[in-house]
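One chain of protein is taken out of this complex; the other chains stay put.
Going in written order, the chains are labelled A, B and C, and every chain counts its residues from 1.
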Amino acid sequence: MRLSDILGSEVFAADGSSLGHVRDVRLLADGPELGAFGPALRVHGILVGRGSLGARLGLGRPEMRGPWLLKRVFGRRARHLVDWGDIASVQEGEIRLSATASPTSIGSPSA
Amino acid sequence: MNDRRELLAGLHLLDHQILDCDGWAAGKVDDLELDVAADPTTALPVVTAILSGAGALSRRLEGRLGRWVESVDERLASDRVPSQIAFELVSEIASHVSVTASRDDLETGRGERWTRERIVGHIPGAGHAPE
Amino acid sequence: MKRLVGVMLGVLTAIGGFMDIGDIVANSATGARFGMSLAWAVLLGTVGIVVYAEMAGRVAAVSGRPTFDLVRERLGARMAIVNLAASFFINLLTLTAEVAGVAIALQLATDVNYLLWLPLTALLVWLVIWRVRFTLMENVFGLMGLAMIVMAIAVWQLHPDWSQLWHGASHPVVPSGEGHATYFYYAIALFGAAMTPYEVFFFSSGAVEEHWTRSDLSENRANVFIGFPLGAFLSLSLMALATLVLFPRGISVDHLSQAALPVSLSLGKIGLALIIVGFFAATFGAALETGLSAGYTISQYFGWQWGKRNRPRDASRFHLVVLVSIGVAMLVALTAVDPVKVTEYSIVLSAAALPLTYFPILVVANDPDFMGDKVNGRFGNAIGSIYLVILVVVSLATIPLMIITKAGA
Partner (left out) sequence: MGSAWSVRVAVGALAIVAAGCFQPVGPARTFHDYELKAESTAKSARSSVETARLAVQVATDGDAFPPYVSVLLAEAESDASNSQGTFLGIQPPDKHSDRLRDRLGRLLEQTGNVLSTLRITARRADLQQLKGQAARLPALSKRLDRFATEHE
């Protein structure tokens, strides 16, 4: 599987309702040792939301203090963090969550 | 080694510049290879390689343009498509992604090598820095 | 002298940006048609390019990342390739016009048809990129371009009614007999010429080629604050000359030769010689700028080794792109397309693509991951944001205006 198979996919809850699209993928360096790199990066979760370019531009991060206008327009952050374990299937641009999934709400945009 | 324990793949890795052990530019992080079965204990996918070059890029461009680029790359390539850099070789993830190998030893270096050996290297003056 | 040499990157960038063949003719044509009533468009564009070139230069100095690298990283592969296609196409159009422009400057000095000069000029442009060190290139063409200051002297020698010139510039009205659409079409052409994207591609890449670091930030500011206003000053001088000499005679400017007429009238042979040298340097500088930018944009998008600070064989794909671009530009120019028309279209088309280039610069200049404590201040962000809005409006208005006015006819 490639990262691009996940990014941009539409995410559906078990009841079929859409949560939005995958905006980014959360990695943690806690996997098996990989040569000079150290502990391998593992996929722990996906950030899901309806915002468009925002996540990609990094404008929603709190350390970005400006510009105000761009943060207003593009600063919308992804809404939910979904643990990888809550994903039931990944295929053809669609990700389905398991019935027990409980996406963490990330909160409203910070301006 | 990377500075942070936590990274966002899209923001901190994708489309970033790759530098080789001598500081030469060696392509962009066009995609990442994820191995779902590498870590059976937790079933979390492991990032095993950086994909770089036209073959990897084409999938992300989608549409007709993407398919065209992919088919051209497959025809031109003599080895594995798309070209990869194993994650073992990554030494640092900052604003650049640094690797420990030389660009000439990487699969991703074949385009640069080809252009140098077939075309640019034959033009007089190619071997001297401008004066 | 040392200080002067230190700002040559800015000077060359600005002269190549403000005074390329299309801009020379456009500025002169505007003066001949609208008097000084469009001076505001030049000033508006100048403030914009100063703000954004400073950001692009600062980002390049602090993080070592040139503009198109950021475009790719922040807009992503897909949006960036649209920008790349547009920028590269516009760049190639401009390069075509400039290669022809250098040849036309040579024609003015020799009366030998410019088509015969074309192969030689293309070869010269390529040789300079292939063999001449970046700083040397910058100093030679930047200093030669300064010969155009003769235009300001020519204005002064004509003993104009300064208050009338100033009034024309400070109280802009659309002259009778000209439509509003045409007036704003020319305003966009002047604004777009001041903010052509290849200026930031070239300037930021040049900063990396010259190994700028955090300690060169004052040099960055000096380059920006001296270079671009100088370009604007030359633009306005050219416009004033046309207002004083060509406007009252009902001359409409279509050729480089006509733009030089007021200087010849005012200062005689010495002035004429200097302005032809200046035209040569400016078009040559713009050819270098666009030729290199062709290589910079493509290489930075794909992450290839780029730049002329190393042996060409070590950046072979970059040099191949430059070589092929110059070759194609020469072949297109040989079909005798009117280089003035080509740049006019390329300026207006590039106005439509402006936001895609400047937006990522503004975003990254705010990112502490790249910039540390050198992120934009509030003031810079305020102006940057205002300009982004202007750029979006301009880019939306450009193509409709081009159609309504039949490209300013």
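Keep in mind that, in the parts below, a residue touches a chain if its C-beta (ideal position, glycine included) is under 8 Å from a C-beta of that chain, and two chains touch if they have at least 3 such contacts.
Remember, predicted model here, so these are calculated numbers, not experimental data.
Screening B:L61, B:I85 or B:L106 for touch with the missing chain picks out B:L61. Which of C:I276, C:L354 or C:M371 touches the hidden chain is settled by the complete complex: it is C:I276.
Within the whole complex, the absent chain has one touching residue among C:V332, C:A352 or C:L391, and that is C:A352.
Contact with the undisplayed chain is limited, among C:V5, C:L44, C:M79 or C:V174, to C:M79. The chain not shown here touches chain C at positions 78-79, 81-82, 85-86, 107-111, 177, 245, 249-252, 254-255, 257-258, 260-261, 264-265, 267-269, 272-273, 276, 345, 349, 352, 399, 402-403, 406-407, 409.
The rule is simple: only the chains that are shown with their structure count from here on.
Pairs A-C and A-B differ in how many C-beta pairs touch across them, and the larger number is found at A-B. Centre-to-centre separation of chain B and chain C, using mean CA positions: 34 Å. Residues of chain A in contact with at least two other chains: 56, 58. For chain C, the set of residues that touch two or more other chains comprises 76, 369. Within the complex formed with chain B, the residues of chain A that make contact are 1-4, 6-7, 23-32, 34-38, 40-44, 47, 55-56, 58, 84-85. Within the complex formed with chain C, the residues of chain A that make contact are 53, 56-59, 63-70. Residues of chain C touching chain B in their complex: 63, 65, 69, 72-73, 76-78, 80-81, 130-134, 136, 299, 301-306, 308-314, 316-317, 319-320, 369-370.
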